[in-house]
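Okay, handing you the structure first.
Here the complex is missing one protein chain, while the rest keep their positions.
Entry: chain A
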Amino acid sequence: MASKTPAATGRLLFTFKKWYYNACGFNKLGLVRDDTVYENTDVKEAIRRLPEPVYNDRMFRIRRALDLSMKHQILPKDQWTKYEEDVHYLQPYLKEVIRERKEKEEWQRK
């Protein structure tokens, strides 16, 4: 197989990621990736730290998705979340929470 240029590999990876995102299906319910992350203690703390507008949006999307799944419906295609528009809003807070926890554990060990 001829070696692909980095740009072409990048394009291929992007296409694969986009296909996988659409195949997951949560965008059909109007959800964003960080709405679906499993809520362990770290994630719960990160959610607690979200600023109010972001938290309200998250709650709205989750409620709308719950409502749709109860009715066994999905959103019309123009309202599906697009892969390019997906914002990973929780990551900065989650990273900080994990960093703080690790710092505490380091300290306990010493």
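The rule is simple: contacts are C-beta pairs under 8 Å (C-beta built on N, C-alpha and C of every residue); 3 or more make two chains touch, one makes a residue touch a chain; residues count from 1.
Basically, contacts and distances are computed from a predicted model.
J.: Leaving aside the chains on screen, match the unshown one to its UniProt name from "pyruvate dehydrogenase (acetyl-transferring)", "Sorting nexin-2", "Calcineurin like EF-hand protein 1" or "Ubiquinol-cytochrome c reductase core protein 2b".
T.: The chain we cannot see is, by its UniProt record, "Ubiquinol-cytochrome c reductase core protein 2b".
J.: Tell me which of A:Lys17, A:Arg48 or A:Arg63 is the one touching the absent chain.
T.: Going through A:Lys17, A:Arg48 or A:Arg63 one by one, A:Arg48 is the residue touching the chain not shown.
J.: Which chain A residues touch the hidden chain?
T.: Touch with the absent chain occurs at residues 48-49, 51, 100, 103-104, 107.
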